[in-house]
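For this depiction, one protein chain was excluded, whereas all remaining protein chains were kept in their positions.
The block that comes next holds subunit A.
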Amino acid sequence: MSILVVAEHDNKALNPATLKTLTAAQAMGDDIHVLVAGEGSADVAAEAAKVAGVAKVLHADNAAYGHQLAENLSALVVSIGKNYSHIVAPATTTGKNFMPRVAVLLDVAQVSDIIAVESADTFRRPIYAGNAIATVQCAEDIKVITVRATAFDAASAEGGSAEIETLDDVFASDKASFVGEQVAASERPDLSAASVVISGGRGMQNGENFVLLEKVADKLGAAIGASRAAVDAGFVPNDMQVGQTGKIVAPDLYIAVGISGAIQHLAGMKDSKIIVAINKDEEAPIFQVADYGLVADLFDALPELESAL
């Protein structure tokens, strides 16, 4: 049977997490279909058709899918879901929102946030904030799976030439509607996909001081993240939170500044290739996972780092 990957996108382009999810899907089987549901999303469907290894693109374009409302998107996926052995989506806030509905409407359990595919029915996933890794076997006829994108390499964006089939059925709930959004416009690379991330914690003291991180980030082409404490204190917006319940990142270089290293924070960044910690407390637990630790006051260290780069 075939595998359905539900693409994540913003109606203009595929989100990089989709390409990584495709790599995970390819480890489950080889007849891969991609569903692009959106509004004014023809470019995304065309982009998906070019991805290596994609056999078919299903394209549903309607105002009902413009904002990826879970009620509408899940109904659409369920309407075609019975044709597939696996339904797979990235474990982003969009995937987490609609996929459990798909699972329950097909009366199957879901496997969330997998980091490895052992076989078509066996997967590995972190539990307890990443303090344990479970290997789970799923005996459902249809396996509904969300994928931790940072654990997989991206599939090649070129090389495919899939046919695009249009889906005309419209599922539009009258109980839920989109009201508005506040999207942080940033010139910086996307936090989840950046190869360098520099994050600030409570030690930054306030939002204005994040300028010190920005100056370093400019030199490194880095994305900026934060701990929960920095977000809760209102220094920076919620979409910058890295951790168990925020974003998962795995860059080549992660620099933690004024962050103590609580397990919930480590859960979101400890798969980074190189970790640097700057903290004035030499006992801070972040040093236990850091490849390079600098015990220093961040207000001295950050300007020095900026000029040394």
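Here is the rule we go by: a residue touches a chain if its C-beta (ideal position, glycine included) is under 8 Å from a C-beta of that chain, and two chains touch if they have at least 3 such contacts; residues count from 1.
The working rule: contacts and distances are computed from a predicted model.
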Item to complete: Assuming one chain is omitted from the figure, identify its UniProt name from "NADH:ubiquinone oxidoreductase subunit E", "Cytochrome c-type biogenesis protein CcsB", "Potassium-transporting ATPase potassium-binding subunit" or "Electron transfer flavoprotein subunit beta".
Response: "Electron transfer flavoprotein subunit beta"
Response to the item:
Checked against the full complex, the residue among A:S161, A:N206 or A:N238 that touches the missing chain is A:N238
Worksheet entry | Touching residues on subunit A - with respect to the absent chain | 67, 69-71, 74, 92-94, 96-101, 103-105, 108-113, 122, 125-140, 173-184, 192, 196, 220, 228, 231-232, 237-239, 244-245, 247, 252-253, 263-264, 270, 273-276, 282, 287-296, 301, 304-305, 308-309
